[in-house]
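The complex is shown incomplete by one protein chain, all other protein chains being positioned as in the whole.
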Amino acid sequence: MTQSLTLENINAHYGTTQVLENLSLHIAEGELVSLLGSSGCGKTTTLRLVAGFLEPTSGSIKLGDRDLTRLPAHSRDIGLVFQTYALFPHLTVRDNVGFGLKQRNISAAERKKRVDTMIERVGLGELADRHPANLSGGQRQRVALARALVIDPPLLMFDEPLSNLDAKLRVDMRVEIRRLQQANGTTALYVTHDQEEAFSISDRVAIMKGGKIMQLDTPEVLYSQPANAFVADFVGFDNMIEMEAVAEAGDAVRAQMAGGVQIDLPKSQFTIPSKKFLFATRPEGLLVEPESTGSGIPAQLGMRTYIGRAYQYHCETAGGIVMANGPQATPLESGSAAVLVPQPEQCCLLPTES
Amino acid sequence: MKTRIHPVLIVLTVLTFLFLLGPLVVIIGSALSDTTYLTFPPQGLTLHWFANIFEISAFTRTMGTSFMLAVGGTTLSMLIGIPAAYALARYRIELPAFLGNVFVLPILIPEIVLGFSLMKSLASGIGLPITLALLVGHALIVLPYTVRVVGASLNSFDFSIEEAAVSLGCPRIKAFFTVVLPNIRAGIIAGFILAFITSLNDVSISIFLTGPGVSTLPIQLLAHMEQFFDPTIASVSVLLMGVTVAVMAVVERTLGLTFLTK
């Protein structure tokens, strides 16, 4: 039976260091939300708080309408998959999977039935009597998954579950995790530092930094409409150019950057957040064209690298060095002058950080 | 991180450490007592019994012997043990797995049996001078320490560094002394000092290999205890505890004392 998870105004400290600051998060029933961020951003702390391995300084944690905040870890009824898998080395696959049911005093017959079904479901039927040491990484991962799922928890949590697998297996396993989670309709909290993993598996993703959620939204929104410079940088908007709106020019806003360079941003495609703002693009959001052809940001081309579908250039502009892509068909020489033409669907405007 | 420990366990732990350290405090106290018999708490304070150690030639002589023996036996065992530890760590696949166990044998065979056998075969059998037999015996019982502690250092040593030196034109032997040795210094110092204290405290080997004119401090202490029961023994014990403290300081500075829990 699945339940929603609600974190309200959580503060947490390690000694005197604050690791979570007034964090609130709601995960609806059956939803998978990822916490994404680099190490030290508070994502694992959040997970450990929900699991009951840490206590928040203040705030509340609710699963459905059950208050977990001060409940001991073993009474929380949450399925947890560890980064290290944390399989019990002295127990067989079967006993590992059955561990949680045993704690719930489920009869041996019932236990065996449920364990066997679950082992089959994760495709480990043949290996039920092996010890973890005799399993491959992927197989251990499946045992960890089965062990967390078999107790039929209202909430599943994953702590970087795929970081110890090789690239190919990682993709297979995340599909598997998503499949099992959706089949059971279980609410899930997923912690990772891998953007691709988080985006591919989640209904919504929370990008975290310094113990705060910077933005929480669907992967699509995060990818195309980051709310701030941090998230923009995180999802690959490598170029940030400071600009200032200086005038209206018909159905466009005229923006000025350092060196007095001006470009027109069509109102139909851009919403200016404030008078001063950041113009953020991915490299493919700036198209490199020969100087003669059109209007854009004038640039001096530096090093050119081939990235498969295009050429990428280091470009020196009045606003600093930016990365921009140019078509494969017409490579330009480094040292030549060019213009960078913004491609609206790959650009966004952000408020400057205060 | 919160882990609650049952108060009964805390009390038990406190009692355990009182049990461990109490008797040593008793020795220190009775070494300072201004009485001719051992008592605690000390009645009056004096350093007389420390001075008395040096009045008794049996103590000063055996102290010298024990020190020389510990240094000699440990050095010998190092000279032999380091190459073996190096071979075991560096050429793991070239040597049979059981070889590592061979060097643990001196721990597996009861020391007292080894002492007896050395006395019977070496001292009595082939007439080896007793000091030499003692030296060999001590080198043997500390060999497991030297091989293991140095081996632990070598196991965490990245041998590609040595290969880098050789590829840069450094001869292998020179590479060992200039590249490997400095990097396992901590293990060698710790191994030496642990072996030293083991040798210094040894009873079971030495008891068989002492004779007229040759004895070690622990054996002399045993003999003294059977005849006298004055605070001199306590003050010698305090001196030995001082050596222990020095040894701990060295181990802490090299491998760290937590190494001993591994």
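Each chain gets a letter, A and B, in the order it is written, and its residues are counted from 1.
Going forward, a contact is a pair of C-beta atoms (placed from the backbone, for glycine too) under 8 Å apart; a residue touches a chain by one contact, two chains touch by 3 or more.
The criterion applied here is as follows: contacts and distances are computed from a predicted model.
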Chain not present in the shown complex, as UniProt names it (candidates "Spermidine/putrescine ABC transporter permease", "Transcriptional regulator", "Osmoprotectant transport system ATP-binding protein" or "Molybdopterin-dependent oxidoreductase"): "Spermidine/putrescine ABC transporter permease"
Visible chains that the absent chain touches, using the contact criterion stated earlier: A, B
Given B:M63, B:I130, B:A234 or B:L255, the one touching the chain that is not displayed: B:A234
Among B:L45, B:M68 or B:L105, residue touching the chain not depicted: B:L105
Positions on chain A contacted by the hidden chain, ascending: 51-53, 72-80, 82, 84, 86-90, 99-100, 102-104, 131-133, 147-148, 151
Chain not shown, touching residues in chain B: 3-5, 9-10, 12-13, 16-17, 19-21, 23-24, 26-27, 30, 37-40, 79-81, 83-84, 86-88, 90-91, 94-95, 99, 102-103, 105-106, 108-114, 116-122, 125, 136-137, 139-140, 143, 147, 194, 197, 200-201, 203-204, 207-208, 218, 221-222, 225, 233-234, 237, 240-241, 244-245, 247-248, 252, 257-258, 260-262
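Operating definition for what follows: only the chains that are shown with their structure count from here on.
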Where chain A and chain B are represented by their mean Cα positions, the distance between them in whole Å: 56
